[in-house]
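So the structure is just underneath, and the comments pick up after that.
Note that one protein chain of the assembly has been removed; the remaining protein chains are unaltered in position.
And then chain A:
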Amino acid sequence: MADDYPKVDRVMGGAAGWISIAFPSILFLYFLGLLPQIALGPQVHGIDWVPSLGINLSVLLDGLSMTFVLLITGIGAAVTLYSARYLGQHPDYPRFVSYLLMFMVGMLGLVLADNLIMLFVFWEITTIASYLLIGFNADSAKSRRSALQALLVTGTGGLILLGGMIVLGNVAGTFQLSEILTQGDMLRAHPWYLAILLLFLAGTFTKSAQVPFHFWLPNAMAAPTPVSAYLHSATMVKAGIFLMARMNPALGGTDAWFWILTLFGGVTAVFASVMAMRQTDIKQVLAYTTLMALGTLTMFLGAGTHYAIMAAMLFLVVHSLYKAALFLMIGIVDHATGTREAGVLGGLSKAMPLTGLAAALAAISMAGIPPMVGFIGKEFMYKAGLGLEGFGAFWVTIMAFAASVMMFAVGGIVALKPFRGDLRPTPTEPHEGPWPMLAGPLVLGALSLIFGLVPGVLGYYLVGPATHAVFGEVREVHLYLWGGVNMALILSLLTFLAGWLVYRRHEAIRTRLAAFEARNPVDFDAGWDRLLEGFKAFAAWQTRLIQNGSLQRYMAVTFGTFVVLVGGTYLIKGAFRSGLSLTTEGIHPVQWAVLGLIAAGAMLTVWTHSRMTAVAAMGVTGIGVALIFIMFSAPDVAITQLLVEVLVVVLVSVVMLRLPYLPRRSKATFRAGHAMIAGGMGLVTTFLMISVLATDFDRRLTTFFEAASYPEAYGRNIVNVILVDFRALDTFGEVTVVAIAAIAAFALLRGMSTRRKPEEES
């Protein structure tokens, strides 16, 4: 797997490796130092970024963001250390590291943001980094497809989320999270509450891979193992969980919140645990158990009681610790044996004792066996579930129970089975992993044990402050390993029993599930492909329809749209106004004659099918327009018009000597549809003109030019002064346009004589 590339000689990844390890390590230590302060209360720091839009670069550091920051930097340090050995000799390792650091910055920004827009920007940075990392093995079509799928699913969700943020920001009057979170009562009663909630959940459910948007996450396992451990288990996929937790004081606590989150979360958890049993590749098993954890977290955030949120925050930490360790462990096994198939691996404990120890620590925590912290997590989940009311209590407890049973069984599959029994033959000779790869899983596994033995520390510094931040009010959080004999403990014992039975029979269950899957017509992954194919077919269809390459069609669409939009707006708004007198008195016969000339010339141009008649008729119209200019005091314009009109007639006539005749008129040449569009354009223009003439005229600019023309520019012809003085740059632009037109025309005509020859010869 990791060995089939030309190796580059680097010690621990070279400079890139050291930087990548130092960055999260230093940040981890820095934030660890802030921990005692944050345990006492949240802090907000900020600077203005785009003040006119209410966007600030401000940081909200409370228990929730602190928990995430420590997970991101702490697991980040373990993962970068691991990667330096795992991929350090890969030719593209520096590229890999830069993506990883980009992700780290994005994720830290996401959890620290106190501004919704800033949060969104970092949210998208993590999406892009995830895309680049999943597609790191760009030679593989599978990697590329998985990367694109993850990008499109989470990116679409992100855009919907942005919509929700904008609505929320407008309703709350601010984009600052610390201010929004205090307006929960107003927001929950607002008529747009449901819209905001659904838009937000579209973003968080896609990011945190809830059913039915889950399918991208197992595919994302195409990424190198450290990436799976880091992004697609410990941190990025929890961004959705983070945002739901963050918004809980503002949006949580309603019936809609409760039922949507518990139902989707519960279904995701159980669906994923069944799917985990189906897999044979241990990395895929872990991917589905990650889905299960995300569903469980969503469910408990939805439940919303103090206990439920505490359980969620605790499980968040617990899961990140054991799941990152397990992913890193399977990477070592893969590296050492060349396979990740559950059915092939066995008896590795002698060859890889330290890997086996790390796997055991993590898996025992995952299975929820005391004295690991996983046991405490499970106990609190049961207590939280039992503490709910009505159907909610039943649903949450049953779903949590089912998920826990499966986690117990999966713990056995991934950590017990590969290491015990007789050594089985594997593609390469198994050997113990090097220390940089072992350090992470061992430390994480050890933490699972330490936090289980001294849960008070975890409760005081992380879970307590995080619960306060999410729940919105301060209540005491007390974590303990032994809570006496109670309902939760009985459920735990039942979990172990059921889990053991499932583990014993897991191969039979897998066979059954595989058989069921073969008959099951519902396939989300294939459905996604059909959706994309549908989009492409739709895009091709509408492109063929609108842009079919016919100039006639383009013109008809353009003019038709103008008629419908402008004319329609006119009708709907009743915008027509007329202050014009309808009498024709006082109009000089000459004026009648000129207007008649213009109209007649235009109509003759349409009617005639003789080229020369058309050119002459056009000329008549142009000269009619020049006469109008003369009548209404525009001598300069009239002169220009006359000159240009003569030039046009001459030019068109000359060119037409080389062009074919117009087609002869026949019945088929009248186009009724086009006549309607043309008539509509004329009508709309006429009504528009009448309405414009009926409004009061604003002469301010003209008055300025009249007053300033002589004193400032020393010219007595105001039109000339405007052209060469006040609007001289416009005139310069005009000259440039004409010059460019001339050059382009020259180029068109000149190249012709040389290009034409070879075709004539051939």
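Points worth noting:
Assume a residue touches a chain if its C-beta (ideal position, glycine included) is under 8 Å from a C-beta of that chain, and two chains touch if they have at least 3 such contacts; residues count from 1.
Please note the rule applied: contacts and distances are computed from a predicted model.
Between the names "Tripartite tricarboxylate transporter permease", "Na+/H+ antiporter subunit C", "Carrier domain-containing protein" or "Membrane protein", the one given in UniProt for the chain missing from this structure view is "Na+/H+ antiporter subunit C". Across A:50, A:194 or A:683, the single residue that touches the chain missing here is A:683.
Of the candidate positions A:423, A:474 or A:631, contact with the unshown chain belongs to A:631. On the side of chain A, the interface with the absent chain consists of residues 141-142, 144-145, 148-149, 529, 532-533, 536, 547-552, 555-556, 559, 580-582, 584, 587, 591, 595, 598-599, 602-603, 605-606, 611, 614, 618, 621-622, 625, 628-629, 631-637, 640-641, 644, 647-648, 651-652, 655-656, 658-660, 662-663, 671, 674-675, 677-679, 681-683, 685-686, 689-690, 692-693, 697, 699, 701-702, 705-707, 709-711, 716-719, 722-723, 727, 730-731, 734, 737-738, 741-742, 744-745, 748-749, 752, 755-756, using the contact rule stated above.
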